[in-house]
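Structure in structure tokens, see below.
Of the protein chains in this complex, one is absent; all others appear in place.
Going by the order they are written in, the chains are A, B, C and D; count residues from 1 in each one.
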Amino acid sequence: MATHHTSDYQTGELKSRDLSYPSGGGISYKEVNEDVVRTMTQTGKWYYLALAGAVSGFLAFWILPWAYQIYKGQGVSGLNTPDFWGIYLTNFVFWIGISHSGTLLSAILFITKTPWRRSIYRSAEAMTFFSVATAAVFIFVHMGRPWNFYWTMPYPNQRQLWLNFQSPLMFDVFAISTYATSSMIFLYFGSIPDLAAVRDRVTGWRKQVYSALALGWRGTDSEWHWLFKAYTFFAVFIIPLAVSVHSIVSWDFALSKVPGLAKTIFAPYFVVGAIYSGSAGIVTLMVIFRKAMKIEKYITLNHFDKLGMLLLVMSLLWSYINVVEVFTGWYANTSAENETLIYRMFTTPYAYMFWLMIFTNTILPLLFIFKKCRTSILACVVVSLGINVGMWLERYLILTTSLPRKFLPYMWHDYIPSWVEISMTLGSFCFFAMLFLLFVKLWPSVSIYEVKEDIGIPMRKGGGHH
Amino acid sequence: MDKAVLGLFTYADELLDAAKRLEGSGYDITIFSPIPLGHEIEHKLGPRKNHIKYFTFIGSVAGLFFGLLLTLGTAAMYVLPRGGRPIWSITPTLLMSYETTILIGVFFTLASFLFFSKLPSFSRKIYDPVINVDSFGLLIDGNLRGKYDEVERILRDHGANEIKRVEETEYNS
Amino acid sequence: MKRRDFLKFIGIGGVGAGAGFVLGKVSKPPGAKLIPYLIPPEDIVPGVATWYASACTQCGAGCGTLVRVMEGRAKKIEGNPAHPVNRGGLCAMGQSSVQALYNPDRITKPLKRKGPRGSGDYTEITWDEALKTLAENLTELKSKGNSDKLHLLTSPLSGTLDKLVREFVSAFGSTNYSHYGLFQRKNLAFANLSAMGTASVPHYDIENTKYLLSFGADFSSTWVSPVNYSNGYGKMRQGAGERGKLVQVEPRLSLTGANADEWVPAKPGTEALLALAIANTIVEKGLAKDGGAWRGVLSRYKAKDVASICDVSVERIEAIAVEFAHTRPSLAIAGDSVSSYENGIAGAIAVNILNQVAGNIGVTVIPNGDDLGGGRRVDFSKKISTLIAAANADKVKALIVYGANPVFTTPKAAKLEDALSKVPFIASFSSFMDETTAQADLILPAHTSLEDWGDDFPDPGVGAPVASIIQPAVGPVFETKSLGDIFIELAKAVGGNAAGKITAPNFAEYLKSSWKELYSRNREMAAGTLGFEDFWNKTLQNGGWWGPPRKRTATVSARASEHLTGGPARFEGEEGQYPFYLIPYAQTAYMDGRGANLPWLQELPDPMTSVVWGTWVEINPKTAEKLGLKEGDMVNVESPFGKISAPVYLYPGIRPDTVAVPIGQGHSHYGRYAKGRGANPIEILPYNEDPRSGEAALNSTRVRITRGGSGERMVKMEGSTKELGRGIVQTVSTSEFKRMKKEGV
Amino acid sequence: MKKLILYAVVGGIAFIIGYFVNYQLFSDRAPVQPINFSHKIHAGDNQIQCQYCHIYAERSRVSGVPNVKRCMGCHQIIKTDSPEIQKVASYWDKKEPIPWVKVYNLPDHVYFPHKRHVRAGLDCKNCHGDVATMARIEKVSSLQMGWCLSCHSKKEVKNGSDCWTCHK
Partner (left out) sequence: MSGFFERIAGKLKSYREPGYYTKLDHKWTMVIDLDKCNGCEACVVSCYAENNLPVVGKEECEKSRAFSWLRIERYVEGEYPDVKVKFIPVMCQHCMKAPCETGCPVYATYHNQDGLNVQVYNRCVGTFTCATYCTYDVRRFNWFTYKWPKPLEAQLNPDVSVREMGVMEKCTFCIQRIRAAKDKAKDEGKDVQDGDIKPACSQSCPTGAIYFGDLQDPNSVVAKLAKSPRRYRLLEELNADPSVIYLKRVMGDGNSSHE
């Protein structure tokens, strides 16, 4: 066997490059492998506690209330006749939104060859996939007869009856399943070399699992070549797909005639909002992730600095569109639009939520103008959590202030969520946490080979081609 | 049976030099690396072809037509008018085909990647686990009878720190 | 694979498949059964609906119905399009009678009281036993010479059933058979008797009226014959001729008032004065058709004197008078809010005078004659107070109740329950455990009208002789008996005179023979028929018999004016302490409370407030602001006689000095849907019975409103009542409409 | 461990197969009836017309099962000694209807008028098979929506594929 080689990365070329890693210690290739595999093999007490909490939370807060709802009927929720969607679709849109940053950012940054992508993209993509899964479950949760969900899938049947492809919900089914499939493929194929690396380091049943998952990857130049080519195409596909997915999600609402929902700006509004909330989600997640997994050297303040800038930009964009939305509603000056706006902005309890949302999503992120804030973990947590709360409120407000104020005032009726809905909202976070916790244990959650790429290619003579 | 020779390098430039040298001498070489060396290899050994794009294109076009067929065909199978719109309405059809274009495009890309990279393959092949950590490997395969010494010498000359004669190395042992 | 492994797999697979097979078998729905008829009923084809013509008995209007029956079950009740009273329409209450038939809270068997009275503790007994017990009680009464101490209290029955009961009671030797209902309109009948000589409500030809001046008559929802009047209203508005105008005078905007072109919110209790002032103005301006005789009487009611009392401007009184007199034909009607005052008779007479002065009597006011002799008889001497006094004086030894629910509909101030507790034996024939039935010692549940035979002679009628037949559309759902059969069997069991007089084997036969008699008396009936059987079959098919309209007229006798009073109606309670007039009104769905046990009616939003499942207090928003009340706040409505609590509904259509509470909720019994729901405003009324007519005044107390009290939350179906300029209910102005008509577009 | 999983998988698959075999194939095509009534004897050998017993077929949504009186109408004289007939007679004596088991059971949301189909000249055989050869009545058509539709489209029924033609 080969002896242990440590590349001297502190010399020559490499030192002058602006690495994302602390220049002090220097990281060897081997260290990367060991660090990542360590996150998968060494499991502390806290991990099990967290997982147990997430699993039981998922069961108690989501599965049990859902089972109760399926058994008793949708009536156990607080939905009512004008507001048929309530929190369930709020959560659906929220989670779809959270999903938007991971894969989309990863793809964009991959194509633009942005270096700071490399250590965070894997977990961001996983976040995408898991939040899409969470969102998808909410589709079934909000359905009146979820046991007939397969009727929304195109399959040949004896009834000769297919699907209504004119329905925005059908666009959803296609867009979300395409998105979920593509982002899963994107995630998986980006991880194959790392799965192989893990395969080489583990034993027992894990060995078999990772051998199967790694597909027999050896790291030959042809494998790398085709992987890189295919990966580029995936990335290229992902970008328009992600944009279309959230546009389509917005059309669930925007293609109606309901005042407050039927807005032409909804598609970009939702896409921007999605990237915004997704990026905030990444920030929140990364703070916990790097701390829990002790991988601060890979996910550095530099990353938060960059993400902070992104958040600031998205915040300004989001605020702009939000102002436009309110403004166009005000400018239309129809009774329907006016009532919706008054209801949303000046009627309790929605006024509190609205102005809280404006605070967390427009004012609070302005802190990120300062580099001090961008590189402060505390500020990052506060702002990103604030944005997430604000974005959830945004979706909630869109639905609960529009649907109860439709065209016929006689049918106006406020919506009050029931414990079932609130519980399932909590449960969805537990579900997401559960999936993510399992992910970090079962998957190389930091890309090994790309971090190595970032460290640089070891050259005896230096002057590698870049 | 012939044995192949696997040289393990610490530095990528040495590996590439060795590869160029050996390839120039007409040996079948395979480069192993823990990170993609696409640029460096192409710089040194010349550009490589990208066949995947054709498959991606074909897949996308197929997806487009699949989407059109699905939306228009199923609408015509059971005629149920809704919303005062035609049975064949253009906009939703395009939306649907947009999604299927991407979906099938992704599938074709995936399939072509698996095809070209010959994955998945679970048969025993020459491999060394250290490659996935921090070593670059150069595998010289094919008819080497009587040329071992020369190959090993070239490898050593270029800085290989370990040279193995191997039949096959199990990567999944 | 090793051989042993293979066998193991086979074994596991087999067990799994077997278990799956069993589960598949078990989880399959059981084979549905196909139950044929033993003997097919002749007129039933399964899957095909049969329609039976009948008549509705939910209220006294006597609408003709068609009952849709499938496989022996009543599915729906619709108005009989051929019937002259309702012409196809049917109100919410009438349609709900199918829920009375299939009500889960019906009394399914005869019951005998076990626990103390009012405890609701009963044991089920057989019909034989029940009838025997009742007969024994009556025989005992008779043998002791106490025949006259038997009291019978029923809802206002009409036709053959009334005849049978009357026959039974008189044969038994009692004179105490009385009708009782909250909205019996005895004041109206009394006024009409003194004015025109018939003790009934005349036929109001709303259809051909061009100016309808309604004094608190809510004919769109509950008043007298709502479906008939609504039909006329529809034709008045958009019929062949010019569009008629509706002006409503009432302190609280009723459903009818909401449809009126003008609302005159006169002060409660002053409508009679207003009517007389209008009449006086007509006479003074020389517009009267028949003014001479009235000039003297009316001169006491000058518009300028009355205006401030009524809170209606002189100009307005004069304008109404002029328009009323000029528009021909016009019509004034006196509704519940007028006739429910302490001087209700005066109000009704005033309106009669107004009609007389405007020359409407015989044109739009067509007095009824009881052409067929089956109409409801109004006996002014039969009062609930008489019964109470008799009971207190130990003169009631047995009381039989049917249909009426006096415990619920009589003010607590009358102390009816105390009086009833002194009656040693109470029997009820009600099929529902209402408040009065809950006091009974013996309950013999009678059929509902869908299971029973009967007939109905609609009162007020339609200006034409009408007789409707009620036939059983379905077999009895429970072990109940036809009310007529109960009396016939009772007559046999009691023996004596009664047995001798009532010889029919059952009520169906009795009814038929009664109609045979009617047929032989009445030439019109005989016309175009081949004898009685043919007539009878046709009657059953058509749902009754009705003749051509009859023109009748009358003159309001000057003597009627002696019932007029000089001032507004009296309200109990001092104004300082009790600042608000209380208007308890008949709600569309529950009427006098009888509809409260039907789920459809409970869930029917009140037309004016959209409140469901409960009671509310209507308060003018300005008043509420002054009192610091918001919608939905619980308030106590307190009169000198008691207090109820209910949530507030902010109602712009009510005078600021008035509050209104719907009647009908607040049941302590009456089934799962009614029990313990809302409050009953009758409880806090004084017992102001008019000594002449025997009708208790509903609008006769003032109340004060205080925050507090307990009760259920108010649930209303409306979100907002503001249209917000969205053009939801679009309107055209009267002048625009006239132009449209003129241009013939 | 590996084996246990394998066993579980095999057992599970077998369970599902068993379930579906029962549910799909053993769908009680010919349930046992309270009386061993033979259409073969009545409709086959004796050539009794369908609508002699199923009297409502031309008039109503349902075709109607013969009432007990109708059975007794003939069987008071014919074959009174047969044990099956005596069973019928005992129902008649007890004044109880015969609890036949439904063979053609449509769900509640389907509106199927026998009347329209009979009046359109459709032979009973089309759906109910050749009952004249069945000793015990047997379900011969799936009664699934596709089955209805295929016939409707074959016969070019007007609005035959409109949902509300058959659903309610």
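Just so we're on the same page, contacts are C-beta pairs under 8 Å (C-beta built on N, C-alpha and C of every residue); 3 or more make two chains touch, one makes a residue touch a chain.
None of these values were measured; they are calculated from a predicted model.
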| item | value |
| --- | --- |
| Displayed chains contacted by the hidden chain, counting the whole assembly | A, B, C, D |
| Identified contact with the non-displayed chain, of A:Ser222, A:Ser256 or A:Thr375 | A:Ser256 |
| Of C:Glu167, C:Glu517 or C:Glu712, the one touching the omitted chain in the full complex | C:Glu712 |
| Among D:His39, D:His54 or D:Lys115, the residue in touch with the chain that has been omitted | D:Lys115 |
| Full-complex contact with the absent chain, from C:Leu255, C:Ile349 or C:Ile644 | C:Leu255 |
| Subunit D, residues in touch with the chain not shown (by the definition above) | 107-109, 111, 113, 115-116, 119, 159, 162-164, 167-168 |
| Those residues of subunit C which, in the complete complex, touch the missing chain | 47, 70-71, 73-79, 86-92, 94-96, 98-99, 101-104, 220-221, 226-227, 230-231, 233-235, 237-238, 243, 245, 253, 255-256, 258-259, 261-263, 265, 315-316, 319-320, 323, 477, 588-589, 599-605, 607-608, 610, 612-614, 620-622, 652-656, 672, 712-713, 715, 717-719, 721-723, 726-735, 737, 740, 745 |
| Touching residues on subunit A - with respect to the absent chain | 72-75, 78-82, 84-85, 142-146, 148-149, 151-152, 161-164, 166-170, 173, 252, 255-258, 403, 406-411, 413 |
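Definition applied: only the chains that are shown with their structure count from here on.
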| item | value |
| --- | --- |
| Subunit B and subunit D, separation of their C-alpha mean positions in angstrom | 62 |
| Intercentroid distance (Cα basis), subunit D paired with subunit A, Å | 55 |
| Of all residues in subunit B, the ones touching two or more other chains | 78, 80 |
| Partner subunit D, residues of subunit C touching it in the complex | 5, 8-9, 12-25, 27-28, 31-40, 45-48 |
| Partner subunit A, residues of subunit B touching it in the complex | 8, 10-14, 30-41, 43, 48, 50, 52-53, 56, 70-71, 74-75, 77-78, 80, 82-83, 85, 89, 92-93, 95-96, 98-100, 102-103, 105-106, 109-110, 112-114, 116-123, 125, 127-135, 137, 159, 161-162, 171-172 |
| List of subunit C residues in touch with subunit A within their complex | 610, 717-726, 728 |
